[in-house]
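All protein chains but one are shown in place.
For chain A:
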Amino acid sequence: MAPSAAANSPPSPENTECNLQPFFVLHKALPSNSERKSMEKTASRKRTRRRIDLSPSSPKSSEQSEAEFAGDHHLRTDAFRYVWSKIDSTIKNVLRNINADVFNDILFWVQESFNTTCSCGMPDRAKATRSYPVVTGPLSKQIYTGLVFTQNMELVDDLLTFKDLGLHLTSHGCHVANLSSFDFSAKNGIDGCLRGLLRQFLLANLDVADMSILASWYIDQGNYENPMVVIIDDMERCCGSVLSQFILMLSEWTVKMPIILIVGVATTVDALSSILPSYALQYLSCHKFILGSPADRMEAVIEAVLVKQCSGFSVGHNVAIFLRNYFFRQDGTLTSFVRALKIAIVQHISMEPLSFMLKGLSDEDSQDLWSESPVFLPELFKRAFDLPSFRRNELTETNEEILARGLSDLKRLKELWSSAVMCLYEAGKGHKITMFDLYCETLDPELHHSRVSDHHLGLETKVGMSSSDHQIRERLQNCGFIHQVIRKVRDLPEVLLCQLLKNWEKHTKGIIEIHAKVRELQSSLKFEDDKGLKQGLTDLSKRQKIQSNFNIEKDAKRLNEKTTELIIWMVKNYMLPIECIPFHEIICFTNVSKLQSALIGDPRRTIQVDLLEFHKILKCKCCSKSGNNPLPSMHDTSIMYVLTQEHGDLINLHDWYQSFKASILHPRIKRKHRLKHSPSPKKKMDTSESRKKSEASVQAQFSRAVTELQITGLLRMPTKRRPDYVQRVAFGL
């Protein structure tokens, strides 16, 4: 093929031949690639301990050998793969569990509908594959349709759900085709969706799209043994006329082929009637299913991935706050949240050389974290003991043992934190306190410091804000969620308290300190219960009854107090935010700005800033002092864009050209300068030289700058109606 002509010679930017090809092959993979790769691999394995650049995210010097790059690359890739596969599978499991009930309901309904259709009797092969209809009553034209309400306008979060649903149904013997709104576009028409259907069921691309092919295929598959299910994930975006044609067609064939429809609906049931005409609607016999809300899914994901920390990777307080704001205020999809997390992991691994220990740290049985380390040990220790979180302790002694102890402490403290958060969450569950909020709050190191230094916290909450200390009051109001949960626990009725303690027992399993206390409380609760029960059974006089009720209430209050004390004790002593723990840098990502810039590009603002403050990026000294006045040394397009800021929404080309010309030939500052001092001979020469600058080159510079602004989309070009004006598009950053 012609475009691959330049395959072997990487072109320079001036290589115009390639630049004007729509596409070309820059280079092919190196032929001895696989051999070289395997050689590299063995080499890097043999050299298990080597020096790598351990300064975090320092620009790698170009002299670094290629082999070292390869080794480093393998190290990073391994770490990433380990962490991400854990998180990814955890998220998928969580989502699957959330949907499990609905999926089972759908399966049950599909089987039932299939049996009903089949009970009417199925035609034989000859009849079924004929393209004209079998004459039957109108009832047999009904298509069983499951409406799955996603409760979510963002289809992107439900793509996986519908794929999973398809797999779930397939695993129970159904024939499933997953179609999307692209198959129901007006452009491709009914032919497009038929083709899609055949492609998915028959796994082949056919030139002729015909339902009779599908019918004969279906009979070949086992003659009316299993239902056929067609899943359409976003009904609202389908073209109404194509969808209704499709439904009419299916209704004609439903006697011959029992197809069951499952349709995803993002809004309400009204959407159906607004898209489909009534003659198509009458063939649908609908059944509703409702999926879990996006907020529930988010809670579950946060719990499984970040609180229970399936992979050992965690994020700092600022990153958590950023992720929360990004989810609630900006994007609102779980998918983007997961993507942000993935970016954070990649960034952490490329910035923190010690992150390779993530794998060892989260493995249960790995004892020696660095015996397999490819890093030169003294360097590893030096790096680890240089971490700011360790230096805070001002310990002078540094040895292998201290690091090992530090890391096991890190692991232990994280577990404690996680179970304390789970206990808090359990207590706040029914009271609109979300996991995400609680999670962010429990990560705040400053709040933690104030909690520890403030000995009143326990007392304060006990006596109910009687202190006159306003600071504490403010702090407690600020740290809203934990405080709210504590208050809820105090007011919890006995039955719920009992339930709560049972859940706490579950969450604190393996953590002896807390577990024992929870058990203790539980046993005292049982004791109280028994007492109350006995008292209730014996015949008591009215006065005694009142007395005993009063006692029971008092006892219950006492229990509530005890439970409250327990949770406060947990929060104070065991809920240490990750950023307060030594060596946390190894597993914890804290760089918000980096994450933000990778996740959210803001070209509209950034490109303007590039133009207006270009000297900051180029780091040139000559243009930095200009203030708002364009200097001739500035980039042409930059001068032009600075000049546009003085205009209204319309820019007269003539005026713009004149001011551009003036700024590159006679800069304003110099002119002012000249007014004050007498012109030196050198400057005179300068000006005469610049006058020589040909008109043509100024016009060329002007034209090119306009073109560049046009490419960036910051200008609208002159129209026939306004031949002498360009229009500004962006106002303000």
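Going forward, contacts are C-beta pairs under 8 Å (C-beta built on N, C-alpha and C of every residue); 3 or more make two chains touch, one makes a residue touch a chain; residues count from 1.
Note that contacts and distances are computed from a predicted model.
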item	value
Which of "Sister chromatid cohesion protein DCC1", "Dynactin subunit 5", "Deoxyribose-phosphate aldolase" or "Origin recognition complex subunit 2" matches, in UniProt, the chain that is not displayed	"Origin recognition complex subunit 2"
Selected from A:161, A:178, A:226 or A:336 as touching the chain missing from the view	A:336
Which residue of A:73, A:392 or A:509 touches the chain not shown here	A:73
Listed residues A:104, A:393 or A:633, member touching the removed chain	A:633
Contact with the hidden chain (one of A:288, A:557 or A:604)	A:604
Options A:109, A:569 or A:657, residue touching the unrepresented chain	A:657
Residues of chain A (touch criterion as defined above) contacting the omitted chain	1, 3-4, 10-11, 13, 16, 18-31, 33-34, 37, 59-60, 62, 69, 72-73, 76-77, 80-81, 84, 154-156, 159, 182, 199, 205, 325, 331, 333, 335-336, 339, 342-343, 346, 350, 597-601, 603-604, 606-608, 610-611, 614, 617-620, 633-637, 647-650, 652-655, 657-658, 694-697, 699-704, 706-708, 710-714, 717-718, 723-724, 728-732
